[in-house]
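Right, one structure below, let's go through it.
Here the complex is missing a single protein chain, while all its other protein chains stay put.
Chain lettering (A, B and C) follows the sequence in which the chains are written, and residue indices restart at 1 in each chain.
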Amino acid sequence: MFQRILVANRGEIALRIIRACREMGIETVAVFSEADRGAHYLDLADEKYCIGPAAATDSYLMIKRIISTAEIGNVQAIHPGYGFLAENAHFAEVCRDCNIEFIGPPHKAMAELGDKVSAREIAMKAKVHVVPGSDGLIADEKTALEVASRIGYPVLIKATAGGGGKGMRVAMNDMALKAGLKSASAEAEKAFSNAGVYLEKYVENPRHVEVQILADNHGQVVHLWERDCSLQRRHQKLVEESPAPNLPLSVREDICKAAVRLVKAAGYTNAGTCEFLVDADHQFYFIEVNARIQVEHPVSESVTGIDLIQQQIRVAAGEKLDFKQRSIPCNGSSIEIRINAEDPAQNFRPCPGTITKLRVPGGPGVRFDSHVHEGYTIGPWYDSMIGKLIVHRKTREESLACLRRALDEFVIEGVKTTIPLLRKIVSHSAFIEGQVDTTFVERTW
Amino acid sequence: MFQRILVANRGEIALRIIRACREMGIETVAVFSEADRGAHYLDLADEKYCIGPAAATDSYLMIKRIISTAEIGNVQAIHPGYGFLAENAHFAEVCRDCNIEFIGPPHKAMAELGDKVSAREIAMKAKVHVVPGSDGLIADEKTALEVASRIGYPVLIKATAGGGGKGMRVAMNDMALKAGLKSASAEAEKAFSNAGVYLEKYVENPRHVEVQILADNHGQVVHLWERDCSLQRRHQKLVEESPAPNLPLSVREDICKAAVRLVKAAGYTNAGTCEFLVDADHQFYFIEVNARIQVEHPVSESVTGIDLIQQQIRVAAGEKLDFKQRSIPCNGSSIEIRINAEDPAQNFRPCPGTITKLRVPGGPGVRFDSHVHEGYTIGPWYDSMIGKLIVHRKTREESLACLRRALDEFVIEGVKTTIPLLRKIVSHSAFIEGQVDTTFVERTW
Amino acid sequence: MELMEKHGLTEVTLRGSDEKWSLRRGSLEPPVIYQQGPAGMPAPAAPAPLAPPAGSPPPAEAPAAADDSLQIRSPTVGTFYISPTPEDPPFVTVGSTVKADTIVCIVEAMKVFNQIPAEVSGTVVEVLVANGDPVEFNQPLFRVKPG
Partner (left out) sequence: MELMEKHGLTEVTLRGSDEKWSLRRGSLEPPVIYQQGPAGMPAPAAPAPLAPPAGSPPPAEAPAAADDSLQIRSPTVGTFYISPTPEDPPFVTVGSTVKADTIVCIVEAMKVFNQIPAEVSGTVVEVLVANGDPVEFNQPLFRVKPG
């Protein structure tokens, strides 16, 4: 086992990793930018080094400085957390070349799964459903109509160079497809100087369901069940829970098994997440792999009792998983909400500022993961997450009751937060009944 | 089910009860003394009434004002918490006479178990071991020697009117018994004007093990396993855990079954705790029943997943327990520590004051039950408990690691606390090995 | 009254020096006993919640107010009644002159009807609580201009 680990991140996930290390008796070296100097969580590390100014490109994203700190800090491994360098395969490779273990997957598997085309190929090889579509770009209208006829309407026209919804159209029939092809292509040409478009089956009002995977370097791959993360706003997850509500056990098991197959086929190890879209008929389609620990990992920790960060470290140190798939429970119901410093009245613009008053919920069933405290200043430099509230109770109904009362206990003054929206969400009948999809928030508020 | 409950307590247990009610959809009426005016937890109640000045005798202990508030607050039940009126059988009776349910045991069972002599009789009737001793006062030296010979040395000579250790002697043999009888009797005469003494077997360096009981009004009595509360300082519990370390499962089961028998024999319902002494040979002796919810109830909640406050309310409302003994698990290991505003340098004198800085631990496995916050003033009026830190992990070793790191995260400024002592305790080899008894703290520090 | 007898609640001993209680049972005056929900007086079955501002400092000891007026405060928690019976006129109204021993209202707690004396001398300038409302311990009931 490692004696000393560098935490290449900040905020709540840095604190989370430091906590795991302290419980394992591993020393930690923290890095911080000048914007994070004096943060309370840094005092919990055994050593801490300022690595640059506030801008992440000059600090948390600067590989050279992270590695240099790892050398002077004399660590054996680096935990990248999520975001920043967590899914940077080059960084993972540099670490390992410097004889510092990167606590994450092999960089080759990370790179392959990071590319959408190769990830899709691996999935198909592992007999995991992907969203059906054209194999590559659409040559002409005739091909488009053939593909649409094969995969069935509605279809999505997507620009190959696309992003931000530009060059994207939904077509419900042949006529709409013909018109959409032309306008999407023209829009893409104008926006990206690349008129290439392709077709994909349009999954209507899908649920977002993802599977937590853990794989050691000795060939064992297990899943820690699924998380439903359908509650999003502009592709930002707001609420995550496990198990996914209203999803039959057989479907849940099928999705989890598919994820295990995919991860095995990719030669992937350590913790990772396979994301799927699930349609109204419970058909599921692989989208992508998140090759890192995720923000919402605590809900899986709650229902399985497995500490994912500790397991990541054990796997990276070469240990075998000390449990089998059949002994991983899915106990009760766990829900996480993300509390962000954002102003709902200003279209959820990040709202930096100093927390002048903070009352945090507690009591049974409540976990709060956060690096903030009264007097903490949320700067403009990084993401706006204040903390994660996680509840765990025997039933989903009890978890919802616990979540509502915990949300009611929160007092945060000095910055605007997403709490008012979250209070509305957790009291909304569609959410209570487990009938939300990824478009719910935007449709409703 | 009740629609509205009055919480006849203050501080963390009042908050705990309010939390349970909120999760159950029950409205709460809080009472407060002028010393507690403005406390944050009161804002979480649906209504709140000032009932008197700071002195508990004029507020939290004043039955008339509690009942009067229950009437104007229009509640159907009163939860007494622990302390104050919680074990006042007269109060329980007044509540029920006013058609307000007292959330606790029948007042008759409470009164009978509150009396040590009748509790001992009930225990013996239920075939539960009590500490062997003389049946009543010792008439003369000859009787004393006979009793000692029957129960075996060492024996404890106790003044019948005793208290505070006065008139108490331990005798290891006949000679010491003869000498001790005289001096104890003389001391008791002087201190209490009552020379009467009796004999009890002296249990050397006992462990304090207690069993959590839950009984409904329909004849079902279950236990929620045991708690080891051996870590005490001057009979004040400092650390409690479940399961009891180094106690064979068969002994644990025997103690739990004994507690169930006793509670059944007493006609007791609602939540309660049977306290036992356990000697080095794992012989256990009943001491007393705590006819209320206890401070340390969260460790039993952690290992069983059962919310004890919610169950108390359900039982009081006449519901049946919706689980059987065999479905009550004892999952993992849970440990609670009490954080008090006391000054270890001044013989643990309560240390009132204002909390100027507060950093509370979080993350996986950690629960913190407390009503305090930065800026909260701990007054001189009530007990000095700041809060309870409860950890729950898969194994005792992991719980200890979690507890240590959580304790290290605490920052409390403005008042002296027991945290430094607790840090020493949780790192002491005797505690880590589960080899402490009720005299450990005083012997060691 | 059955309850009072059973639990000996006629022995009302109050600790605060500024609290004075009058018990009717056995006194020479006819007992003032309200029936629950009598005609003409709305029973406080679901009283409006009291909401003293959270975090506000404890009210200053009477007499002390923003202006030079004095306050008469409730010595207990209970239900406020402005008159001896629903049929009777109020003990006092705005403009009434009170002396220290003038009874100004009744606060009922556990069926005990506590006559509250003014404890100050002067003219009532405001009645702060509506008839039948619940009142807290130490809650201001009347404003009195001294003199």
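Just so we're on the same page, contacts are C-beta pairs under 8 Å (C-beta built on N, C-alpha and C of every residue); 3 or more make two chains touch, one makes a residue touch a chain.
Computed from a predicted structure; not experimentally measured.
For the chain that is not shown, the touched chains among those present are A, taking the whole complex. Summary of contacts with the chain left out: across A:I72, A:A280 or A:A345, the touching residue is A:I72.
Residues of subunit A that touch the chain left out of the display are 31, 34, 37-38, 40, 42-43, 46-53, 55, 57-59, 64-65, 67-69, 71-74, 90, 93-94, 97-98.
Keep this in mind: only the chains that are shown with their structure count from here on.
Chain contacts in this assembly form an open path, with each chain touching only its neighbours along a single line. Among the remaining chains, A is positioned farthest from subunit C, on the basis of C-alpha centroids. Centroid to centroid, with C-alpha atoms defining each point, subunit A and subunit C lie 61 Å apart.
Here the spacing of subunit A and subunit B, counted between their Cα centres, is 44 Å. Note: centroid distance subunit B to subunit C, computed from Cα atoms, is 39 Å.
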